[in-house]
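Just passing along the structure, written as structure tokens.
One protein chain is absent from this view; the other protein chains keep their places.
Each chain gets a letter, A and B, in the order it is written, and its residues are counted from 1.
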Amino acid sequence: MGWERLLEVARDPVANIRARVEREGRPLAIAMSSYVPLEVLDAFGCSAVRWGPVCEDFPRADGVMQAYACSFIRSALEMLLSRNLPARLVATASGCDVITAVPGMLSVARPDLATAHLRLPIRVDGAPARQQAVRALVAFCEEVRERLGAPLDLNRLDQAARIRQEVRSRIAACFAGLASGTFSAVPAYGAALAAQSMAPEEWLAAFPGASALPSGDGVPVLLSGETVPSLEVIEELQSLGLRIVADDTNTAAREASRRVHLEASDLVEAIAVSLADRPWHSPERLVPDRPAAVAARAREAGARAAILLHQKFCDPCAFEAPGLAAALREVGIPSLVLELDRQRGLTGGQRTRVQTLLESLP
Amino acid sequence: MSRRVAGLDIGSTATKCAVVEGGRLVQAVMLPSMPDMVAAAREALRQAGAEALPVVTTGYGRALHEPRLAQVSEITALAAGVGALRPEAATVVDIGGQDSKVVRVQGGKVLDFAMNDRCAAGTGRFLEVMSRVLNIPQDRFDEVSRPEVDPLPISSTCTVFAESEVVGLLSRREPPDRILKGVLTAVCSRVAALGRQVGVAAPVVATGGPARSMAVIRALSEALGMEVLPILPDPQGVTAFGAALICAQRAGA
Partner (left out) sequence: MRKLQHNAVLARTIRNQVLWTRLGSRLGLPVAWVTSGSPVELVLAAGFIPFYPENHAAICAAREMSQGLAEHTEGRGYSRDLCSYARVDLGAQWTGRTPLGRLVPPDLVLVSNNICGTVQNWFRLTAEHFRVPMFFLDTPFHDGPPTDGDVAYVREQLVAMAPEISRVGWRRITEDRLRKVTERSREALELWARVLETASRRPAPFTSFDAFVHMAPIVSMRGTRRCVAYYRGLLEELRRRADRGDSAIPEERARVVWDNIAIWPAHKQLKKLFERHRVALVSDTYTSAWTVEHLDPKDPFTGLAKAYTDILLIHGVAHRVEVLTRMIQRFGAQGFVLHSNRSCKRYSLGQYGVRQVVTARTGVPGVVIEADMADPRAVSMEHLEQRLVPFFESLGAGT
């Protein structure tokens, strides 16, 4: 139990998901975006998981989709096509063009698999966007209900929303501990990665708390990016002499920043609003001041450099990178873009670049 | 007091060892890295008479060799080497086997750098592939790609696409010297693209194996729109030399 369990799941999510599905005997629902609220899938009686890149070769996916899509989606498709996991439902959300294309591709390649697409707005400002988010989530629930033939259990939703929120706030606390040095990166990312595939109850039971794991030495850095592909990347970065003090990844702090107003009279509505009002959005949403906000957070946490961990072919990341680098530079923080493609760790060249960045810091 | 120290650059294709004394190069060795990088590293040290000397390792396999005083990235080592050999240089262009880099330097230190991410276009690897397709060994590039030859444009920079483009040109019986010139132009335009990320400032020097070829240097000068000077006679040994200088500094030699 404890950290050992969380890190074990973080290192091998697929084995854990398989065991979990067997244990729980519920339909497996896979969410392919941090904007799909897992609590809703829980409330449909699913074993709900979120998915990061788990394989590095995509022979089946390459037969269904061109290779100029990010390896996160290629990996997910590969797993679905290989029927490595007994998935019943794949849930996607509007945001990037690749994820949006997934249900269509699956409708041809795996017509037996149910899909549901959450048509969230790209705008996140003002009442019309919030309203549209609500309409989108209601339509999404309707779609899931139809595909699974099971109703949304409102009691369960209440429970799931609470417990998922608890998980998110504990993860957020881990990451808050990075800046103060009271907590170190490997368990923090391990906790975040494990939460993607564990049942939330089990996660809470295993989570020992966000204290008393002081971080080691190293140059303090900010880590930004979409998906943290694996714990190995974090360990590799640490072994190169980095100490992550601030996070801006979708896997960790961004997703954990979402807060649902649990006392709201209409919980579905409150969940939809929590998606539109997420304090830390991904660059696929229309948030004008994101780079400046990230730079401010990096500075506040005392970062001396920044690593922008991007998936190759991720358009929102690639568009943001130069502006984010400029915003960081403006507050005196040099940065490095590392593009990951079909790999869960760093390449030799990437290790060289990280090391050079550290060696050239004043 | 001055004593001997060593720098060991364990690259993806070649392993280089440099021994310095009082800031001067006294011994240089180069061996193929494959099939066994660890053995190559040991052998290079042996041949350079550096087995007992303090050593700083660098290059792709820098973590493989023990014992060592320290390991530094090849970009830091390259900058140190260039700083000693060409102190006036503001930019270094290094065309390596697996990767190419453009480094802005000042006084032997890195100011900024760009390095290709994974794509083989603009690296020695691309030249290697094309040399095979054209059946022109790399040491004959200068002989074939003379200044007056007019290049045939190779529009694709993707190695796979470019290969089929070259095959297409050959099958249309286009002269190989013009194709080769086109290939060099294509590689150098990729390197120039890296350069734009950091901003290339004169004077520019070139290192790495391909920098031995004047045809490559000419193509590079053209792509960057400014004069590029190779660091001769050993453009491939600069990084190992730089590592040795760093070693001297750290060892207090």
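Rule of thumb we're sticking to: a contact is a pair of C-beta atoms (placed from the backbone, for glycine too) under 8 Å apart; a residue touches a chain by one contact, two chains touch by 3 or more.
Here the structure is a predicted model, which is why all the values come from computation and not from measurement.
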*Residue among A:14, A:101 or A:219 that touches the chain left out of view*: A:101
*From A:63, A:216 or A:279, residue that would touch the chain that is not displayed*: A:63
*Residue of A:35, A:175 or A:313 touching the missing chain in the full complex*: A:313
_Sole contact to the chain not displayed, among A:78, A:202 or A:284_ = A:284
_Positions on subunit B contacted by the hidden chain, ascending_ = 155-158, 161, 164-165, 167-168, 189, 193, 195-197
*Just the residue numbers, please: which parts of subunit A touch the chain that's not shown?*
63-66, 68-69, 94-98, 100-101, 103-105, 107-109, 117, 119, 121-123, 128-129, 131-132, 135-136, 139, 283-284, 286, 288, 312-313, 315-316, 318-323, 325, 337, 339
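Everything that follows uses one rule, which is that only the chains that are shown with their structure count from here on.
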*Centre-of-Cα separation between subunit B and subunit A, whole angstrom*: 39
*asked:* For a test of understanding, state which residues of subunit A touch subunit B in their complex under the given definition.
replied: 312, 338-339, 341, 347-350, 352-353, 355-356, 359-360
*In their complex, what parts of subunit B are in touch with subunit A?*
12, 60, 72-76, 98-99, 109-111, 113, 115-118
